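Have a look at the structure below before the remarks.
Of the protein chains in this complex, one is absent; all others appear in place.
We just call them A, B and C in the order they show up, numbering each chain from 1.
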Amino acid sequence: MPWTRQEMAARAAEELRDGFYVNLGIGIPTLVANCVPPGMRVQFQSENGMLGMGPFPYEGEEDADLINAGKQTITSLPSTSYFDSASSFGMIRGGHIQLAILGALQVSARGDLANWSVPGKMIKGIGGAMDLVAGVRRVIVLMEHISKGEIKIVEQCSLPLTGVEVVNKIITDLCVFEVGPGGLVLTELAPGVTEDEIRSKTGTPFATQLH
Amino acid sequence: MPWTRQEMAARAAEELRDGFYVNLGIGIPTLVANCVPPGMRVQFQSENGMLGMGPFPYEGEEDADLINAGKQTITSLPSTSYFDSASSFGMIRGGHIQLAILGALQVSARGDLANWSVPGKMIKGIGGAMDLVAGVRRVIVLMEHISKGEIKIVEQCSLPLTGVEVVNKIITDLCVFEVGPGGLVLTELAPGVTEDEIRSKTGTPFATQLH
Amino acid sequence: MSLNKVHSTPEAALAGFLHDDMTIMSGGFGVCGIPAALIDVILDSGVRGLTLISNNPGADGHGLGKLFKNRQVRKLICSYAGDNALFAQQFMAGEVEVEFNPQGTLAERIRAGGAGIPAFYTRTGAGTVIAEGKPTAEFDGHPHVLERGLRADLALVHAWMGDTEGNLLYRMTARNFNPPMATAAEVTVAEVETLVPVGSFDPDHIVTPGIFVDRLVAVGAINKHIEQRTVRPRPLAAEA
Partner (left out) sequence: MSLNKVHSTPEAALAGFLHDDMTIMSGGFGVCGIPAALIDVILDSGVRGLTLISNNPGADGHGLGKLFKNRQVRKLICSYAGDNALFAQQFMAGEVEVEFNPQGTLAERIRAGGAGIPAFYTRTGAGTVIAEGKPTAEFDGHPHVLERGLRADLALVHAWMGDTEGNLLYRMTARNFNPPMATAAEVTVAEVETLVPVGSFDPDHIVTPGIFVDRLVAVGAINKHIEQRTVRPRPLAAEA
């Protein structure tokens, strides 16, 4: 049985460590914020210029001046600081953020990531993804294993790249892959999911070291 | 009769314009701050991280946290802002300061400036001078015409350069030179000083357009 | 450069600065912290052939979106354009040229433009379409791309408070691209929600020193648009 989106987020949250500064992409990664283990102190960065992102506001308390990188209304925390976009990406590019958890369109066996454009479709833009994968020390992709029948974990990305050899781990609804120097290593399976099923839904060979 | 240091500063102050942001070097240039015409609004930048530099404090009111680039105790003004050194030199290098008035060891006919080191003597360092001449829109040298008998306005600087073709005007105790595309142009003489005296104390030919 | 930087209307604050085919930087992220009143003056002025530098093209009917609707824009330099349907239509039809930048590269290019740095190397975009046609070099074992500083004829910024010297404070995430843009244009005009006398601010708190601001105008607490209104249920126990 595949992991639900909540279970995927919970699995990704196991990668958090006490004191980490973390950037979460839009989509499933946003759910990770709700899965921080009690007692662990993690600060979320929003690349539009905020460190210490709080939860959504109570209805009626939305503030147009306080949004996250997905343009959603949010709140501050006692630890919050604000800064400009150049400083924010200095923080990202300079390696000060320990972990980024991002969505993907395609990931390759060597950790190449494609998550910003599909030829023939309207290009929405790049946003902060290229900077995040270039600068953040550890990048985890959190996504559905396949999308509308199409294989997303591939030998070589066919879509325009966001970054080359940047992904350290892939967490899907079916399994977890480490991206090692020799390619992908399957380390976990969702309950009831078989290695054969992963093989049939993955476009590149992989090693297996389940634990 | 040569201009006094005060008169030199007053002559340099004629280069100020309403609304200017100005950086003054150490030595005679510092005196220009006391010569701002009444009603004119000029803000002085101190490259250690301050815009809107005030006068020296009253005795007993010195604050170790408030110094200028010459490490002298100073005061703030209602318009003052503080910023870090990288921002301060971004301001300088980015062309946001209209005028710098600096001292010099040598100035050449094409506006090369040498003001930081003398071979054989202890090198004190560069400080902010190279950044100022590279970034500030207009650079005026304010100095004694000769120093201990040695000629300072020369055909080619023999001392290590601070910047190449950066000086726009030279004000000394004897005269004023514009630095034009064809070399120096003598535009003013101190009272009783002759063109011949300037010629004898200047190491490069110059044109004359007194006004 | 004028002694009195304060103007009484957005029109007066921009008087003499607008012309066809100019390059304009505009602060804001989405429609958060955008100079809405100043953008309206550009709309009314009718200047055309504009090159806009902004993280986003605004929203349909909001901010820069109005200038696209009015066909005043020739080119957009941005990082993300996805949420504006009208802009998307003009882009796909080839009516507007678009240059996409990684968001951090865009911010750094603007910061560099304002700080006298004509070019810098960044790892962002190395090995991607972003690097095509640009010089590359290896540093610390990784390929890097040479990116150019970015400047404009005019920068429009929105600040929370300003004093009569042009010192500016921003509010929360409405800060975003405004401070770097304030440094990177021949002329910078700021709209502020509240104008105060010089000396009102703690000088340690000032984000944009007045040296970067040529003119400013007070526009009040204008009606701000929210693109994604996300809320959570108020816990019953909290209802006192």
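Throughout what follows, contacts are C-beta pairs under 8 Å (C-beta built on N, C-alpha and C of every residue); 3 or more make two chains touch, one makes a residue touch a chain.
Just so it is clear, the model here is predicted, and its values are computed rather than measured.
Asks: Which chains here would be touched by the one that got left out?
Replies: Displayed chains contacted by the hidden chain, ordered by label: A, B, C.
Asks: Per the definition of touch given earlier, which of B:M130, B:I146 or B:V185 contacts the omitted chain?
Replies: B:M130
Asks: Can you say which of C:V31, C:V96 or C:A115 touches the chain missing from this structure?
Replies: C:A115
Asks: Of the residues A:T80, A:T187 or A:T204, which one touches the chain left out of the display?
Replies: Looking across A:T80, A:T187 or A:T204, the contact with the absent chain belongs to A:T80.
Asks: For chain C, which residues touch the unseen chain?
Replies: Within chain C, the residues that touch the unshown chain are 108, 112, 115-123, 137, 139-140, 144, 169-172, 175, 202-205, 207.
Asks: For chain B, which residues touch the unseen chain?
Replies: On the side of chain B, residues 46-50, 55-74, 76, 82-86, 88-90, 92-93, 122-131, 134-135, 160-164 touch the unshown chain.
Asks: Applying the definition given at the start, please give the residues of chain A touching the unseen chain.
Replies: Considering the whole complex, chain A reaches the absent chain at 17-21, 41, 43, 45, 51-52, 76, 78-83, 89-98, 134-135.
The rule we apply is simple: only the chains that are shown with their structure count from here on.
Asks: Chain contact topology under the given definition, line, ring, star, complete or other?
Replies: line
Asks: Taking all protein C-alpha atoms shown, work out their mean, then name the chain whose own C-alpha mean is nearest to it.
Replies: Looking at where each chain's C-alpha mean falls, the closest to the middle is C.
Asks: Which chain's centre, taken as the mean of its Cα atoms, is farthest from the centre of chain B?
Replies: Between chain B and the rest, the longest centre separation is with A.
Asks: In whole angstrom, what separates the CA-based centres of chain A and chain C?
Replies: Distance between chain centres, rounded to whole Å: 28 Å.
Asks: Just the number, please: Cα centre separation of chain B and chain C in whole Å.
Replies: 36
Asks: For chain A, which residues are shared contacts with two or more other chains?
Replies: none
Asks: Where in chain C do residues touch two or more other chains at once?
Replies: 111
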